[in-house]
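Since the structure comes first, as structure tokens, the remarks are kept for the end.
For this view, one protein chain was removed and the others were kept in their places.
Coming up: chain A.
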């Protein structure tokens, strides 16, 4: 059975993939459909949805087009999700690999270091980091990466510990391959499937974290993100429900889609473990 066929067996995953593709399409099409900046004040403030042509989702407190904000926000959310996950993987995978492969004192040191990060609540640490570095896309991506790498490190370490004594690794050692080669060429490729699954879930968490930070006013003030939209609309929720509703739905769908896709990937990559359906 092909990879995609196995993936498609999970109907939920298929739905998730479709939603995700739609959101990616939104992000790509945003500059084409709404070439003007989403910050542009284009109409009377507080227009309800569908009350005027060209403003299907209405306008916000400042007369900005909500639909435009939503589409440009898709790009921001996906970008932050993907980049921060990549950065987290760049930190977590090498640390986990070294700890798991060498074991002993190196493992101890690296794991205590990891635990240091794990004991601090994710969100609190992210807030502190963003506040110290000044809110900007870079600082938010870094903060999210810094709070989300420890699970990666632990996962990779566990995989390495179970794989490092397999016959093919011992064979490689016997042939005289260097440790680096063994880590990169022999073991790492075999740990990829759990990492991919974890990463898809991390993208979802990262989007949520960014939204929460923006909601608290710690977003990059120069980019329109969904969290910002909800945060700015919170104060007028009694007058204008649509301002927080649409970005809220967008976040919900994106995170749900990523989770479904993650589950589908899990099924597809680990056919033996997949549940009977």
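Worth a mention:
Going forward, contacts are C-beta pairs under 8 Å (C-beta built on N, C-alpha and C of every residue); 3 or more make two chains touch, one makes a residue touch a chain; residues count from 1.
Here, contacts and distances are computed from a predicted model.
When the listed names "MaoC family dehydratase", "Sarcosine oxidase subunit delta", "Protein translocase subunit SecD" or "ABC transporter substrate-binding protein" are checked against UniProt, the chain not shown comes out as "ABC transporter substrate-binding protein". From the options A:63, A:103, A:151 or A:248, the residue with contact to the unseen chain in the full assembly is A:63.
Shown as candidates are A:15, A:161 or A:236; the residue that touches the absent chain is A:236. Shown as candidates are A:41, A:90, A:106 or A:120; the residue that touches the absent chain is A:41. Residue positions on chain A in contact with the hidden chain: 37, 39-41, 45, 61-63, 131, 134-135, 217-218, 221-222, 232, 235-236, 238-239, in rising order.
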